[in-house]
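Attaching a single structure in structure tokens format; questions to follow.
A single protein chain has been omitted; all remaining protein chains appear in their positions.
So, chain A:
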Amino acid sequence: MTARMIMKLRVASARPTTPEVLHLCLVHPQRPELPAWTPGAHVDLRLPDGRVRQYSLCGDPADRTRYEIAVKREEAGRGGSAWAHRNLLPGAVAHVSAPRNNFPLVDAAREHILIGGGIGVTPLVAMARQLAAQGRSFVLHDCAPSPARAPLLDELRAICGERLRGWFSAGGRRFDPAAIGPPRDGAHVYACGPQRLLDAVRASLGAAGWPDAQVHSEVFQATLDENFKPEPFDARIASTGAVLHVPADRSLLQVLREHGLATASSCELGVCGTCTCGYRDGVVIHRDVVLPVASRQDRMTPCVSRARVGVTLDL
């Protein structure tokens, strides 16, 4: 995890891009340039009550004067998007972190296949901008209920031209990941959207023989596994030998915090990767969606992940 500066940015413009999605431009009131970012990056938006929400940057990475995000009003959500729609009007101040990228483009790739579902298209808009500017080979599949409900569709048409494939279910056109075809050297797939779309893409590409390393995805909502029953366990702190008991109804992160082992955290949903820490032994039940498989043998995400019986943490 890395610390990121939090800035008080000014909302320069706020306009609906669909009936439920607000497109915001944010500028720094003093500095001419914001911290640099690369396509796929997100920023944290801090709400007045201390909660944090992640939004992908959808503007032009070459334009350092502003950040653009798109916020979908989630009626069934946790309240962050409704707050943003009510309060982030032109002139308002938004507390926003410097960007972080958990979903980068693969520089060496020769062909990029971008698949976005609904609001999940936002990081792909930035990716498409850069790929188009660099004259690289890409196609963007945009899945939405209808053109009117496809966020940033006008921008995408202007950026992608012929390389945009719209899949609008109201028109009877549903995206079938099988259309991506067989795996090819140097081709990388990037998917962002609802879990069911990501699952379908992964299943289809896996069956077609695509290596995992060529398929990238990002979700901003942790996997809901309703059948998961948390069990208590003990966490041993390697540096001190202290053993902390983690009851079934508390997260490892909460227990670490109570004992002054304050580790920075953000989403507390297992999606942002802020609170990850190393562990030495023990059977860890990984419940996050951020750590790559290769990292899971010695790193865990204490906001959602747990252990069977016990684990020794590198703290």
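Just so we're on the same page, contacts are C-beta pairs under 8 Å (C-beta built on N, C-alpha and C of every residue); 3 or more make two chains touch, one makes a residue touch a chain; residues count from 1.
The rule we apply is simple: contacts and distances are computed from a predicted model.
K.L.:
The complex has one chain missing from view, so what does its UniProt entry call it, picking from "Raffinose/stachyose/melibiose transport system permease protein", "ABC transporter ATP-binding protein", "Ethanolamine ammonia-lyase small subunit" or "MOSC domain-containing protein"?
P.N.:
The chain we cannot see is, by its UniProt record, "MOSC domain-containing protein".
K.L.:
Of the residues A:Ala3, A:Ala62, A:Ala108 or A:Val293, which one touches the chain left out of the display?
P.N.:
With A:Ala3, A:Ala62, A:Ala108 or A:Val293 as choices, the missing chain is touched by A:Ala3.
K.L.:
Just to verify: which one of A:Ala133, A:Ala170 or A:Ala262 makes contact with the chain not shown?
P.N.:
Candidates A:Ala133, A:Ala170 or A:Ala262; residue touching the omitted chain: A:Ala262.
K.L.:
List every residue of chain A that touches the chain not included in the displayed model.
P.N.:
Touching the missing chain: residues 2-8, 35, 95, 97-98, 260, 262.
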